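Here the complex is missing a single protein chain, while all its other protein chains stay put.
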Amino acid sequence: MTSGSTQAHAPTPTIPGELKVIHDATCTFCGCVCDDIELTVKDNHIIEAKRACALGKSWFLNHSVEDRPSCTIDGNPASLEQGYDRAAQILTTGKYPICYGLSDSPCEAQRVAVSIVDWINGTIDTTTSVCHGPSGMAFQGVGEVTCSLGEVANRGDMILFWGSNPAESHPRHFTKYSLMPKGMFLPNGRKDRTCVIVDVRRTKSAKAADIFIQIKPKKDFEALWTLRALAKGIELDPDLVHRETGVEFSVWSDLMDRMKACKFGVIFFGMGLTMTRGKHVNSEALLALTRDMNAHTRFVAKPNRGHGNVTGADNVVSWRTGYPFGVNHARGYPRFNPGEYTTSDTLANREADCAMMIACDPMANFSQPAREHLATIPYIALDTKETPTTRSAAVAFAVATYGINTGGTVYRMDDVPIPLRPAFASPHPSDYDVLTAIELRVKKILGIT
Amino acid sequence: MLPMSETFILIPGRTTDQGCGVSEGKFNDRYQKAINALQVAPGDMTRLGLTEGDRVRLTGEEGQTVEVCITAAKKDELPEGLLFIAYGDISSRMMTGDTHGSGMPTSKGMEVTMELIQKVVA
Partner (left out) sequence: MTSPDYTKISQGIVYDPRNGIDGEIRDIWILDGRVVDAPADPSVRASKTIDASGLVVMPGGIDMHCHIAGPKVNVARKMRPEEKRRGEQMPRTNITHSGSMGSVPSTFATGYKYAALGYTTAFDAAIPPIAARHAHEEFEDTPCIDKGFYVLMGNNHYVMQSLMNNEPHKLKAFIAWLLTSTKGFAPKLVNPGGVEVWKSKQAGNVSGLDTKVDHFGVTPRQIICGVAQAAAELALPHPVHIHCNNLGMPGNWETTLETMRALNGYRGHITHIQFHSYGGGNGDENTFNSKVIPLVEYVNSHPNITVDVGQVLFGETTSMTGDGPLGYFLSKVYGGKWFSSDTEMESGCGITPIKYRNKSLVHALQWAIGLEWYLLVKDPWQVVMSTDHPNGGSFLAYPQIIRFLMDKTYRRDVLKTCPPAILERSTLWEIDREYTLNEIAIITRAGPARILGLNNKGHLGVGADADITIYTPHENKEVMFEMPRVVIKSGRVLVEQGEIRETLIGKTLHVQPNYDLDVETDIQEWFEKYYSISWRNYPVDLSYLYESCVIPTRRGS
């Protein structure tokens, strides 16, 4: 295992009192992964993040060197070596070890995590399973017609957002990629585009819409199926459609006419589809609709991925195991089954007997049953900040922040790989350092060369 | 305290304050404030005699409960019958353990009942 790319891009030294500027820095807070940020660094603090949105600024300005021990065991300060030993011991004595998280780690670290899980015959899952995992399942059913974000900027003249609120989740989405850019084939930028937003409430994004459609909660599938029928010229009962979707038939009909008439349509979709009744079936309806539209015009769909490197996690787990998330190695080889090997289930069903949580916070983000079980098993946590998860961990590592202290590779939501340009060094180890040390010990214990 | 047994639909979601708060620290004020505020449509508040800052209990389909303070949604941002809260500890407690074979617990569109447990102190 190499770390070429992580180490080659370590931050340059910071001279006390002097300002240092980092150009083309990469922000990893959300899936936009903007790589045009200009950071001003002073004494191990980022004091300015030009071009970053509110979320990005908060990300850069609030990640300084945490004055906490790099390692605690059962809440008490310990040496890193003691922590690595204890972690390896936990992982190799469990019968059903799970590893979860990874969406805020660089690919180099993710690869080590998958490696460890392979050696211990464990289960690896990423935050994808509670984000766009359902969309991944849908894609395994019908496929996906998509494009890179620059293609949206250059050609997308009809932009739909379904169950997604970029104004608050991906604040630079409209300006950088989807609505404002003056693209190669859209020289007038916003004026050359129509924006349609479909949601159950009038979100802050709705202000950007030319057309806002407020649908009944939990009726996204019915609405998308209505559009599929319209795309295929199938007759529908307008009253039924109105009753089911909460939106008049004429609105859907008009929308479909516009969709058919555009040159390059794009549907961005989010948790409004994956997290509600229907889940992967909702995503499947949207992906099928997109595919169907290609009989009329060019049309693509894109899931708005939440975290900076959740797409990287999908890619890494896929290339190493063949499956994107929820992968179990109990038989010595990878097996995939969402709903069984995914972490919400391995915890809520009380199957996991130990865990490693990397860059995630299940103690705060998971269901009660899952949290209750997690509290009863020994687990390791890696995080840059203190969270409910780190506070109850058997072994907790305070790690350096990727993209701020350490380098590596991340994948933007459209699968474009981008390198990190860290700003200042941290005395804390990186995810990569911690996982590599744990892997070494795991291999030794298991007699693996 | 007058209980209400109307069903509402709870929509957790991301917000700017919640997102910025994650970076500031989950134990800090901004984040805690964001994830502990339940948005109610003004029309619903008026109809049910609720005031900004009232404390309510939400109960889900499997008996899961949380207690949280309410705040009025702005103008027409939230349709009546819906409740909104920023993702976090509170919203997650309203998810059940069942992922319906998908790996994803139902995290939006949960049916809840709402009861008033403490009026805001003037």
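Letters A and B name the chains as they come in the text, with residue numbers starting at 1 for each one.
In this section, a residue touches a chain if its C-beta (ideal position, glycine included) is under 8 Å from a C-beta of that chain, and two chains touch if they have at least 3 such contacts.
Since we're looking at a predicted model, the values are computed, not measured.
Note that the absent chain touches A when the full complex is taken as a whole.
Of the options A:111, A:132 or A:371, the residue whose C-beta touches the omitted chain is A:111. Among A:163, A:183 or A:272, only A:183 touches the chain left out of the display. Across A:149, A:167 or A:399, the single residue that touches the chain missing here is A:149.
Subunit A residues in contact with the hidden partner, per the touch definition given at the top, are 2, 4-5, 7-9, 23-24, 26, 35-36, 107, 111, 115, 118-119, 136, 139-151, 153-155, 176-177, 183-185, 263, 291, 294-298, 300, 314-315, 318-324, 329, 331-336, 409, 411-412, 415-419, 447-449.
Criterion: only the chains that are shown with their structure count from here on.
Distance between chain centres (mean CA atoms), subunit A to subunit B: 24 Å. Residues of subunit B touching subunit A in their complex: 9, 11, 13-16, 19-27, 64, 76-79, 82, 84, 87-89, 92-93, 95-109.
Note for the complex: subunit A touches subunit B at residues 29-30, 54-55, 58-59, 61-63, 125, 129-130, 133-134, 137, 165, 168-169, 171, 200-204, 214, 217-218, 271-272, 274-277, 279-280, 306, 325-326, 338-339, 342-345, 348-349, 361, 364-370, 385-388.
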